[in-house]
Structures are given as C-alpha cells and as structure tokens.
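For this view, one protein chain was removed and the others were kept in their places.
The chains carry the letters A, B and C, assigned in the order they are written, with residues numbered from 1 in each.
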C-alpha cells in the first residue's frame, strides 16, 4: 500500500504536494512541462503585471555567504496578455497564475486574459518586498487587500490564493482580511526584505540595493508563519520558504500546510529536488503509517 | 599608524566596536571580565526583570540544521536587584544593562537598583519575540514605548539604548517614537520569531514551541534594518544579528552602525571571536586607509 | 548522520538495563555517540518532558551508546521512564575530555558520576595500575562494580566500593578513602566525577599532594555550547571550557565547591 501523495488545498486538487514557487523558472510552458514531469505537483508562474516589465538591472540575484539567496529581479515579466498567449496550449500542467497589481482593476483585467487558458488557481502576490506600489505595499494595506480579493473573487470561479509575507504590519491581519473577503487559500511566505553590502567596494550588491532573502535561512521563519496561521485560522495553507528536503516539507505539513512551494532549492539541487522530496515524503509516510498527506497536516499542534 | 578601533555611539564611548549581545553568557561579572579581556568592547547583560525569572523549561535552545540557532530561554534572569549586587564591584568592564518590563514603573524601579554600579548604558529590550507582555509586545505599542523611554530618560543620566526587532508593526515607527522620546541610540535587531518541528516525534522542539532565530540566517535581514534606520533617522545605531566575521562587522558599519553586537557566533567560534573580529577590522581599515571606525559608518549609502 | 550536531538527532531506545531501583541505562544506536571521548556529554531531549545534560555511557555493542540516568526530578524521571522502542533526541557530543595519563591511576565516581569513569576505563593501557572508588549511600545504590571489574580484567586493578551506611564495601564517605589513598600511595593521576562536595574534597586532597587531578563539573545547562551562560562557575563555562577541569585551575575558582546557580541564575550555596 503506497502512501498517496495527492493533496487538496481547499478547492484545489493536486496529485503531488510539492509546487514550484512563483518567480522561479516560471517563464515558459516548455519549462513548466519539464518541471511537472520532474515531479512538481503544480507550477506557479512568475508574478504577472498588466504590462510587460523589464525588472531591475543586474545584479538581481546572488548567493549569501551564510546560505540562501537575495534577489531583486524586480518582478520582470512579459505582462499578463503576452503570458496568457504563451500558456494557451497548456493541457497537462496544473498552472497557478501569480498576479501583481496596485488596484483591483489591474487584477480584473489580467484575469480576463486567461479566459481561454487552463488555470488551476490564481495566486495574488501581496508580498513582494522590493518593488514599490505592489506586493507588500498592497499586502500591508487591509482596505486594498479587501477590495482586491473581493474583486478577484467576483471575476472568476477559479480558486484564489493570497500570498503573504512579513511586511510592516501584522501579516495575520492581512490574512484575516483576505479570509473575510473570500480567499480560498494562503501561501506563506514570500522572501524577507534584506540587503548585502560588499566590503571591498563598500556598495550594496544588488542594483536595487534591497532585495528578498530566500532559501534555508528563512525556513524557521516561514514555518513559524504557517504554524501561526494554522493556529489562528481555518484556511488551507501552502507553505513556502527555504524548503529543500523532504524533512522540511514534512515540517510544513505538520505545522499545518496542505502543500508546499519551493524555489531556491532548485539553485542548489536542480530540478531533481521535486522527485527527491516526493520520494522522501513517501518513505516517511510509509514508515509512519500515514496514508494521505492530510494525515500529517497540522499534527504538530496536537502534541 | 595603527587604525583606531575606538567608537562612539552617541554619548557612549567604547575602546572597541564589538560588543557582547544581551542574553549571551551575560550572567556573572567574572564572565564579563573574561569577555572584556577577550576583546569585547562592552558587554550587555541578560535582560533583567524586576523579579527573578526561571525562564522556560528545556529544550530552550538548539542549532537549526540549515544554520543559526532558535532559542526560547524565556528571559530567565536573577532579577535586577540580585543582579545589581552581582556587578557592584565592577571597575573595568563597560557594562550595558539590559532591561525588560511591561510598564514604565518596572524600568524606574530597576534603574534605581543600579545606582551604585558602574553602568555604561541601559538597553531597553523592546523586542524579545517569545515572552508575553514584554519585549515585542511592548515594542509594538507606540504609546507604551513613548512612556517607557520618557520615564527611563527621566530616571537616569546614563545613556539609554532601545533594542528593536521585527514584530507585528513597523519597527521604524517604534524607532521614531523612541527618538522623539529622547532615546540615545538603537540596537537592531533582536532574534526573529521562528519555530522548528521534529518530524519523528511530530512536535515543536522548544518547550515554548516558538522561539527566536539568531545567527547567520538573520544577518541579511538585520543588515537591511540597520541600512533602513540609517537612511531614515539620524540616530546612532548598534548593529546586531548573525555577525560572525570581521566582514560581517564591516558590512554593518558601512550600512550605518557605529558598533556591533554578537551572540550566536560565540556558539561556533567561542570567545576568540571578539579578538578575531577586532583584528580583521583593523587589517581591513589599514588596507583601506580608514583611520577610525567613523570613517566607515554609513559609507554604503554614498555609493 | 549528524548533519548539525547542535540539532537533536532522534534515536530509538533499544534496551533498558535496570542498574538499581532508581538508576537505569538506556541503550541506543548512534555511531558518533558510540566513539566519544571520556567525559563528553550530550543534551538529551525527552519529548514533551524536558532536555537534560547526560554523560555518554558506553555500550558493549559496536556502534551503540547509552545514558545511565538516576530518577530524581520530573526531567530525569521522564528519561528514566522511557521504554524500549520509544524515541529521544540527542545533540552533541559536547565538552572536553579527561587527559589520559599513564601509570598508577585513581578514579573516583559517585552515583551517575561513574558514567564518564566507565568510558575512561576503556581508555586505560594494559600497563596501567587502576584503582576505582565507587561511592554510594547504601548497598542498593551501588552499580557498575562488576562492569568495571570486567573492563579492567587484564589490568592490575582494584575496585573499591564504599557506602555511607556501610551496608556494602567499606563504610564511610568515599572522600575519606581518597584522602587515605593519596597519603599512602603515589598516584600519577586522579579523576573524579560525582557530587560537587565529593569532587571538591578529592581535588583538595590531590592538590595538597601535588598529584595531577581532574574533575568533571555539573551545572545547570541549557545550550551546552557556551551561549546561554547558565553553566558558569566563576569565569568558566562548564559546557564549553569543561566539563573537565584540572585541580590547579579549580583551586583558583571562587565558586567551585561553594556555590551553584539556580534556574534564574542566582548563586546558591551548596
């Protein structure tokens, strides 16, 4: 009796619980297909805006000496209209379309573009820590979150996820508002605002100076957020932040996540990371006699 | 011409810029003397409360697989009255007394205890992430911060530092309030709220479940805070969080810190870390032709 | 595999040995713990209960190690009650180890202070002449006597038990015996682990005679690595500078044998 890796995140059904996080390799349908074949349960696209964005000049990403990555790609993306065309032919891959914008109308307009695409869910990026007027600046404004989530929910029948991060207000309030406005699930967390300075040239390394920290360093913080959210709210959670092994993934399930996303780990372990984690989870479930992912979700709260 | 490692943090003068952070080995005068001899420019005591506190049961601290530490010692401390007696005989060591409390009167009472002690500064812990009613719960409440800082400033002529961290509000607002209320300097940052779950026993590892993440993982976040504070306010800053090498220390100076504190690095490199960092800073300054720490402070903003 | 020895590794208890009504040895598999140096300890997490510093006990089986725990407060009782098949977390090994000397050796252990002595015995050379003193309150608290005799079977050796009430072996405090032995015989080294007063007197006796002596100290421990400060004795941190200190060094320490610190860090008299 093989353990079943299928999971449901509220209305979203996935065959496997490990998803590709937004902004990671998420630019072409060919790559999505490859990642799906490699074991990803779903892929989240780069966050799309109404118009194409070039993003920031390089350096936009580098490895931190003590581990992890800092990036300020600046949400470079082809824009929702172009992107929708790129994935129109999609049949097989569960694609979650990530969206950024400043006002509800941005999101409305973008969702229209995908009417002819097979989209598994939308993920609203309310948490990018290094681009002005979108991301965290939206997530930190409860009124705006309310308007955006309500608008999006009225514009589509496809499930909608809100992606949160650690901004300048209590992210739990953002979640509260999103839940009140009808959100279907929460992804936690985005990168954490950070900086690195080169001591020889005495300059910040990123062209944008500030960026977002991802990878192993943020795992204990991300896990805490999932644990906190699941203590406080009855909402499906997708855990994200620093996951690179099956043990990390299981920690997130135990903390209350129904699925997980990863990005930075691909920089270290390449696309094999999906299958490695799937296998590890499966072996763990066998050993522990869990037959479904659900058996694990939130268990750490019960001890 | 040897570079001069002396630094001033507003009214606070230190011979060397690397301080021991609060809560680390900070329990006895003998140990303080040893750390001072080992190269610490000053030592910060454990955060003291009006009464002795046992703290949380073990496990209270452990190493994170991906690097760094998570602790929930729970502010165990002998209480300000006992502690003041323990350091009464101090002659040589620049001691910064760290205080926690819930109301202004707590701080007033504690400062009285130290009237006969040689105290270099007080550090108000407005940022412990894992003890209820003190720490972050105070730091996140601007009205309370205002009252506490004003009260403390009225109770003593000794310089007063506010130690901030990433809570549920914008830490920059806390700093704003503290500056308006007369604070002399800022220490940034405390540990970042985190959790770890053991997958075999499916339980959070710490007895308190939540703890604070310290060490290398938080360095890029702490550095960003120092950079942000120094962009926004004209206040002396002590950088803290994940510093373990001279390069880390220099990054903090370049970001705007006039001195730094470290804790977790002692777990890896033991007390030699102070002299190692002092030497590294000195060699760097020589190579770069900086004659004082001040020459470096905030340089990254100018590029 | 310990990826990070400061993070608890979960092991399963494979065997439980009752040493006395209040002392048990719990055996588990762990390659690293099976080969630690004599005197090293681990932080032992009893899930849902507490975490305690424990000397790492030897096991006869390859690749295995053990803890020998005396049931005392809630934490040690939690460990004492762990059954075969249950799991505990261990991090470490921590601390320094005894300096291995040669010749005529005196080992002094009281209660679970015998644990590091057992591992030390596995390091003696065939030519060493070894005397082991086992101190206990009464007969039913004596353990490891035959284990020690077994380990030393190829050495010139003596295992002497003394009980406070004389119900077994010699009668009286083990420290009186130490005083007598070091006065009578020249020892090349003395090693002691047990209650602080036992260690204090043993160190004094040896120091007076100018004999090399080392004691393994115990203090309240939280981190085990020199961060939290809870284990300080004078300017030393027991977990990181020790747990083993030379007699000479200890004779200069103002707290050794006199004070320890409680959970809040307040000095208390012994």
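The rule we apply is simple: a contact is a pair of C-beta atoms (placed from the backbone, for glycine too) under 8 Å apart; a residue touches a chain by one contact, two chains touch by 3 or more.
From a predicted model like this one, the values you see are computed outputs, not experimental measurements.
Chemist: Counting the whole assembly, list the visible chains that the omitted chain makes contact with.
Modeler: So, spelled out: the chain left out of view touches A.
Chemist: Please identify which residue in A:2, A:54, A:115 or A:143 touches the non-displayed chain.
Modeler: A:54
Chemist: Touching the left-out chain: which of A:9, A:24, A:84 or A:121?
Modeler: Looking across A:9, A:24, A:84 or A:121, the contact with the absent chain belongs to A:24.
Chemist: Which of these touches the unseen chain: A:146, A:203 or A:294?
Modeler: Spelled out, the listed residue whose C-beta touches the missing chain is A:203.
Chemist: On subunit A, where is the contact patch with the chain that was removed from view?
Modeler: The missing chain touches subunit A at positions 23-28, 30-31, 33-34, 46, 52-55, 57-65, 67, 69, 71, 73, 76-79, 82, 86, 198, 200-201, 203, 205, 207, 263-264, 266-267, 270-271.
As a working rule, only the chains that are shown with their structure count from here on.
Chemist: Is the chain-to-chain touch network here best called a line, a ring, a star, complete, or other?
Modeler: line
Chemist: From the centre of subunit A, which other chain's Cα mean sits the farthest off?
Modeler: C
Chemist: Would you mind pulling out the distance in Å between where the CA atoms of subunit A average out and where those of subunit B do?
Modeler: 33
Chemist: Please output the residue numbers of subunit A that touch at least 2 other chains, ranges allowed.
Modeler: Subunit A, residues with two or more chain partners: 303.
Chemist: Residue numbers in subunit C touching 2 or more other chains?
Modeler: Answer for subunit C, listing residues that touch two or more other chains: 47-48.
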